[in-house]
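This report concerns only the one structure given below.
Up next is chain A:
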Amino acid sequence: MFETIAFYTFSFLTILAFAITVTTKNVLYAMSSLAGGMIIISGMFFLLNADFLGVVQIIVYTGAVIALYAFAMIFFDSTKDIVETKTGKTFFILTVLSSVMLVLILTIPMASGQVEALYPIHEGVGNAQDVGMVLFTKYLVPFEVAAVMLLVAMIGGIIMAGKKMDKNLTEIKENEE
Partner candidate 1 sequence: MDYILSLLVFFPAVAGLFGFLIQRDAMRSYAITIAIIELIFSLALWANFDASNPFMQFTEHASIVPAFGINYLLGVDGISLFLIVLTTFMSLVGIISINPNTKDLKELLIALLFLEMTMVGVFVALDAILFYVFWELSLVPMLYIIGVWGAENRIYAAIKFFLYTFAGSLIMLVGMLVMAYFYFQATGVWTFSLLDWHMLQLPFDYQLWLFVAFFLGFAIKVPMFPFHTWLPYAHGQAPTVGSVILAAILLKMGTYGFVRYSLPLFPDASVYFLTPIAILSIIMIIYTAMVAFAQKDIKQLVAYSSISHMGVVVIGTFALNPEGITGSIFLMISHGIVSGALFLLVGVIYERRHTKKIAEFGGLASVMPRFALIFGIMMMASMGLPLTIGFVGEFLSLLGIYKVSELFAILSGTAVVVGVVYMLYAYKNAFFGEVTNEKNRGLKDLNGREYTTLIPLTLLVVFLGIYPKPILEPVDNSVKAMVSLMHQKALTEEAREVIPEIKSEEVK
Partner candidate 2 sequence: MITLEHYIVLSTILFAIGMYGVVVRKNLLMLFFSTEIMLNAVNIALAAISNHYGDLTGQMFAFFIIAIAASEVAIGLGLLIIWYKRHGSIDLETLQSMKG
């Protein structure tokens, strides 16, 4: 019962929050509702016995991602509204119809009864421990690669935002400095 109430509440809230995000004109509203939606999703994770994921969700998204966005927004002039060209009715209907189509498809039960869990969740073991076990055995390599990916992202971010990019060697003449 509790699960049902929680699910519907969370669902309603996330949908609402994300709907605001994609429709609002104000970037600040959008970001706030995005952050809100993400926190609610972490609640959903807890509901699904994925505690570790819930924690990561809160830390990474609300802690890191949203913070990054916030800093970026300070940089951008958020007062300057971007004209959202009105999309045509047909386009809107098409979008809605295809979304409905997608949702309808996904209502079909997908889970198979015969599937045996390859990396089962152990009863009585904390989720973080469980996750850790799998993460550092089976998913060790992806984990490391993810680290490399983050490194790449970091380098990329730094370079792009860095001062060196201001002077363009590609375009200025050879002898100029």
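Here is how the candidates were picked: all candidates are chains of the complex that A comes from, given by their letters.
The definition used in the following text is that a residue touches a chain if its C-beta (ideal position, glycine included) is under 8 Å from a C-beta of that chain, and two chains touch if they have at least 3 such contacts; residues count from 1.
In this text, all values refer to a predicted model and were calculated from it rather than measured experimentally.
Asks: Pick the candidate touching chain A in this complex: 1 or 2?
Replies: 2
Asks: Which of the residues in chain A come into contact with candidate 2 in the complex?
Replies: 3-4, 7, 11, 14-15, 18-19, 21-22, 27, 30-31, 34, 37-38, 41, 44-45, 48-50, 52-53, 56-57, 60-61, 64-65, 68-69, 72-73, 75-77, 80, 82-85, 87, 95, 99, 102-103, 106-107, 109-111, 115, 117-121, 130-131, 134-135, 138-139, 142, 146, 149-150, 152-154, 156-161, 165-166
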